[in-house]
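With one protein chain held back, the other chains of the complex are shown just where they sit.
Going by the order they are written in, the chains are A, B, C, D and E; count residues from 1 in each one.
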Amino acid sequence: MAISARNGIKGTVESVKLGKVMASIKIKVEDPALITAVITKESAEDLDLAVGDDVSAIIKSTQVMVAK
Amino acid sequence: MAISARNGIKGTVESVKLGKVMASIKIKVEDPALITAVITKESAEDLDLAVGDDVSAIIKSTQVMVAK
Amino acid sequence: MAISARNGIKGTVESVKLGKVMASIKIKVEDPALITAVITKESAEDLDLAVGDDVSAIIKSTQVMVAK
Amino acid sequence: MAISARNGIKGTVESVKLGKVMASIKIKVEDPALITAVITKESAEDLDLAVGDDVSAIIKSTQVMVAK
Amino acid sequence: MAISARNGIKGTVESVKLGKVMASIKIKVEDPALITAVITKESAEDLDLAVGDDVSAIIKSTQVMVAK
Partner (left out) sequence: MAISARNGIKGTVESVKLGKVMASIKIKVEDPALITAVITKESAEDLDLAVGDDVSAIIKSTQVMVAK
């Protein structure tokens, strides 16, 4: 299955921090050093995210801004 | 001025495609090869975005998904 | 590959309208009758979206509001 | 008052989980079985969301992706 | 009907620019002078948005960044 989101950045999970509702996932990528994703705690648990996992950060193009 | 958005990915503009309202900007980065940002045509013009410009793709953490 | 986005709604493509940069996709689902997705024209073309295609509308939980 | 968000999906609240800042609301709809909305705890309290409430999940079209 | 989106900013429509798929709406507010909303052309037409209309810009809290 392919998804319309244009942007996928491969990396490995560096940390998983669980709150009561949300979770912050740090993904180590080539450049920049780290991508932060905030997802539901439930998703983090369903994906069984753990340090060292190979993952991709997925981002819809309409969510990306440009700074110059 | 610093912004709360956690994610900034440096690159250079590879293409600027203007629609009537929106614009699609391709940013060449290390990995993945390309980030696509969809911004208003007006912003693209105000920033005077052109091929070769040094820019950053800026992404709020709550907009990033994780695929595994 | 699984994605952290919590919400997937199955349906069939009812219409594809292409602009210069963006595309509007109408997806016929059980309830409500129609979901509208706005994606890049490029994604619509890469996925080769056509009327009658079986697709899913995918939505990150942080993007969903509640009205009462 | 009408809102520009294209997508409204009717359902009933199945669960409300409050964190310190955010809240996760599960809405039972026809198809898929459940929609998850992450809103502020404050909104959940202001709307006085409780199990069984008739609500709508509201989603802006630019937030919807398509998977095929 | 009340919506969970925390932020509503009242103003009047200053301009409506229609593309093929998207529309850019400028809303004159007290401060800042102008808010830009990008919605579907379809929504702009369904709401029959015209210069001088009293409207509100509605923004979910998770979409707001802070710059300092």
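As a convention for this text, contacts are C-beta pairs under 8 Å (C-beta built on N, C-alpha and C of every residue); 3 or more make two chains touch, one makes a residue touch a chain.
All figures in this text were calculated on a predicted structure; none of them were measured in a lab.
For subunit D, the list of residues touching the undisplayed chain reads 1-5, 19-22, 40, 42, 60, 62. In the full complex, subunit A touches the hidden chain at residues 17-24, 36, 38, 62-63, 65-68.
In the full complex, subunit B contacts the hidden chain through residues 1-6, 37-40, 42-44, 46-47, 56, 58, 60-62.
Methods note: only the chains that are shown with their structure count from here on.
Interface comparison, B-E versus C-D: the higher count of C-beta contacts falls to C-D.
Between D-E and the choices A-B, A-C or A-D, the pair with more than half the same contact pairs by residue number is A-C. Chain centres here are Cα averages; for subunit C and subunit D they lie 18 Å apart. Remark: subunit A and subunit E have CA centroids separated by 29 Å (rounded to whole angstrom). Multi-chain contact residues of subunit D (touching two or more other chains): 5-6, 24, 36-39, 43-44, 47, 56, 58, 60-63, 65-68.
If you sketch which chains touch which, the pattern fits none of the simple shapes: not an open path, not a single ring, not a star, and not all-to-all.
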